[in-house]
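Note that this complex is displayed minus one protein chain, with the remaining chains in position.
Chain nomenclature is as follows: A and B, assigned in order of appearance, with residue numbering initiated at 1 for each chain independently.
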Amino acid sequence: MSLLRIENLSLGIHGVEILKQVSLSIAPGQIVAVTGESGSGKSMTALAVMQLLPDGAESDGSILLDEQEILNRPEAEMCALRGASIGMVFQEPMTALNPVKTIGDQVMETILIHKAMPPAQAQERAEEVLARVGLPSDRFPLSRYPHELSGGQRQRVVIAMAITLRPKLLIADEPTTALDVTTQAQILDLLKGLVTEYGMGLLMITHDLAVVVDMADQIVVMRHGEVVESGATDHLLHNMQHPYTQMLFEASNHRVALPDAKQPQPLLEVTQVVRDYRLPRKGLFDAPGHTRAVDQVSFTLNQGERLGLVGESGCGKSTLTRAILGLEEVQSGDIRLDGQPVFSGHKPNPAVRRKMQVVFQDPYGSFNPRHRVARLITEPFHLLKTPLTGGERQDRIAEMLIAVGLRPEDADKYIHEFSGGQRQRIAIARALIIRPELILFDEAVSALDVSVRAQILDLLAELCAAYDLTYLFISHDLSVVRTITDRVMVMQAGKIVEQGETEQVFTNPRHPYTQKLISAAPQLPEIGVGAA
Amino acid sequence: MLRYALKRLFSLVISLGIASVVIFAVIEVAPGDPASFMLGVNAQPDTLAALRAELGLDVSKTQRYFNWVGGMLVGDFGTSYTYRTPVSQMIADRLWVSLPLALYALTLSTLIAFPAGIYAAARRGKPGDLTVMGATQLGIAVPNFWFAMMLVLIFAINLRWFNAGGFAGWENGFWTGLHSLTLPAIALALPQAAILARVMRSSLLDILGEDFMRTARAKGLSRRQALWRHGVRNALIPVLTIIGLQFSFLLAGSIIIEQVFYLPGLGRLVFQAISARDLIVVESVVMLLVFAVITVNFLVDLAYAAVDPRLRSRT
Partner (left out) sequence: MSRNLILGAVLSSLVLLAALVSFVWTPYDFAALNIPEKLQPPSTQHWFGTDHFGRDMFSMIMVGARTSIAVALVAVGIGMALGVPLGLTAAARKGSWLDEVIMRGNDLVFAFPSLVIAILITAVLGAGAINAIIAIGIFNIPVFARITRGAALSLWEREFILAARVSGKGAARISAEHILPNVANLLIVQGTIQFSLGILAEAGLSYVGLGAQPPTPSWGRMLADAQTMVSFAPHLALIPGLAIIVTVLGLNLLGDGLRDWLDPRIRVARA
């Protein structure tokens, strides 16, 4: 008997079709993962079960919880179900909690709103359940406010709120996407434990196939609002029928072949770099405190080398990136490119800047929306003493756009006319246009869907062959770094704790932190890829 | 929390200090010598000198500034050039009209605006919302002193519910005093309430889009429960800023409104002082107004901390 059964669910919002004939079912104690890329309708499916759809949504079909129809049930009855029979966990723990209420109040609210028990008992239950999710009240009293907790801890509070009345069904919408790998592993373990312990059904929405394979009993693959394939995890992994499923798995574990690097010759030399940030003063007359974001970092990047830098959020990799780019001055130590310092005096050194470019993470925030592509990608010409003009300039723009897989005509368009993947191509064109000696990729593929990410990785491999790229690839995503770099550095708490040949580090990590990081990252088994 | 309050208090004192220098400097630029203005062109040099000494005008400018500020700190605002009475007494009398008027108006405006804004936000896009929004759009466009004249025309001249002007005084009882401030307060409050209701509505609508509101719904709260339990308090944060700003508008506005209702408040005092070139009075009233505005903003900063725990734990 199934706990939740969705049958032929179709959904439109203001006449736009979002879901088409979606069917799936969950048994008690079962974990069902719905996966797919952005726009696949996976999150909307979850919201449909909660009946928390945006205004103007019209649905058709049936959603049965314990064989009772949920679809178009009166709002008052749905309120009684939500929180009590169905719990939900969201993606963004940083914003999912009310900032002005204590965590205790927020967990207790679930209990009190359903009048499940008197306040005193509710408080006891809240303490119990917070302890169960790993926030014991001796260290995390109920009077804490959300801003006093880390992202992982906040996600635990959200989970506590969702499970405190022991719902039959828990829905988790990308519950670990905003978290670091080690935290992600803990939260996934917690969810798995709760499912076993409470016998809940878990509907898990995630784009991350490695997480899916790690967690799910059943997999549902969606695209453009339709279920393209579903089945038991083991079976599906070995018998993928739909080409889209195959593509998705291939892209998630995409490997590229990098051309051999040139003769090693030092290009970027970072020596004993330290960057402190001032903390706000504790009191009016106290000396301001400091936090060390980058701590005695030294490394060398050779000409033609593809170097990776991995670490979790807050480890100092962004600060280090900014220091290398000359956006922030360091307190001590030395950063040199081709033997010249990045900062001369207290000013960025233009001679060095000319040889360096960067590609950022966010394909939507990386461009001035008011300029056309031609102007956007030629911005680095500002660094040249004699920028190209006239026909030469046009030729260079066209060459770059073609090199990144776009058309020369795209030069006259505005940025909003491009998709996320295309924008990242334009960002690469902008970085390449002055033929820098070094490019920094700062989480450059992290915001992209897996299929687009695979294409961009292919593009990078091609460009390495065509332009002899040297780059520093900064990322939290181990699987990407593994394929796109020759050498890798692991950063933790401002220090580089391990560096070496990429394959060597991944197969045989020596530092405990590297080991922890690699074992925490869920991995796709090497299967099913060649089945087509 | 204490640290936060002390820090705010520190910047309050600095602001007041700078404001007093600015006000003093501007008034100093004023042409003419108050003493010769008071005695006329034919005054005897020795009478003039005596008057200058009496008014404290015979010392250096720096000395005069410190005398002025030092005096104010102990409640001595100097002597009026025209009336030869202590300015502090003149101001105190008038303050008992202007300050209650501004507070009365602020209370009215908040009492009207909060429910209207919350009502409109809860019914976004529906007829109730559109009606409230239309009314506030009109309310913002109405000059308060013109609205005051219309109130006088309708409620005092035609219906005779209120007096057309004048102040009954507090000594005849609290309600009598309040009654004579009611029309002025409504005239001041309604246009401000229109602004405040719009801010309340848009602030609430912003909050309604937040992730934690969805979390609240997922717990089983109805739309209305989520709005009241999680929305309103968060929405108050920007609304408080506007309330702080409004107080200064209300205080300034009350100066104008006093003209419509012939109220013996600070406004009347300052306009009489300007025409009589009684600069010490102008200087002191302006300083008092600025003091009130800065103090209210200090209180708003404290209110922020009460509403938002994130501020309390920060330094």
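In this text, contacts are C-beta pairs under 8 Å (C-beta built on N, C-alpha and C of every residue); 3 or more make two chains touch, one makes a residue touch a chain.
The structure displayed is predicted, hence computed values, not measured ones.
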item	value
Candidates B:Thr82, B:Thr176 or B:Ser248 - the one touching the absent chain	B:Ser248
Option touching the unshown chain, where A:Asp234, A:Glu392, A:Glu417 or A:Glu503 are the choices	A:Glu417
Among A:Asn368, A:Ser419, A:Asn508 or A:Gln523, residue touching the chain not depicted	A:Asn368
Contact residue for the chain not shown (choose from B:Ile27, B:Ala168 or B:Leu240)	B:Ile27
Missing-chain contacts mapped onto subunit A	325-327, 348, 350, 353-354, 356-358, 360-362, 365-370, 379-383, 416-417, 427, 430
Those residues of subunit B which, in the complete complex, touch the missing chain	11, 14-15, 18-19, 22-23, 26-27, 29-31, 137-138, 140-146, 149-150, 152-153, 157, 245, 248-249, 251-253, 255-256, 259-260, 267, 270-271, 274, 277, 279, 282, 285-286, 289-290, 293-294, 297
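The rule is short, and it goes like this: only the chains that are shown with their structure count from here on.
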item	value
Distance between the centres, which are taken as Cα means, of subunit B and subunit A, whole angstrom	50
Residues of subunit A that touch subunit B when the two form their complex	50, 52, 75-76, 79-84, 87-88, 90, 92, 95-101, 109-110, 113-114, 145, 147-148, 158, 161-162, 280-284
Subunit B - residues contacting subunit A, complex	3, 6-7, 10, 210-212, 214-223, 225, 229-230, 233-234, 307-310, 313-315
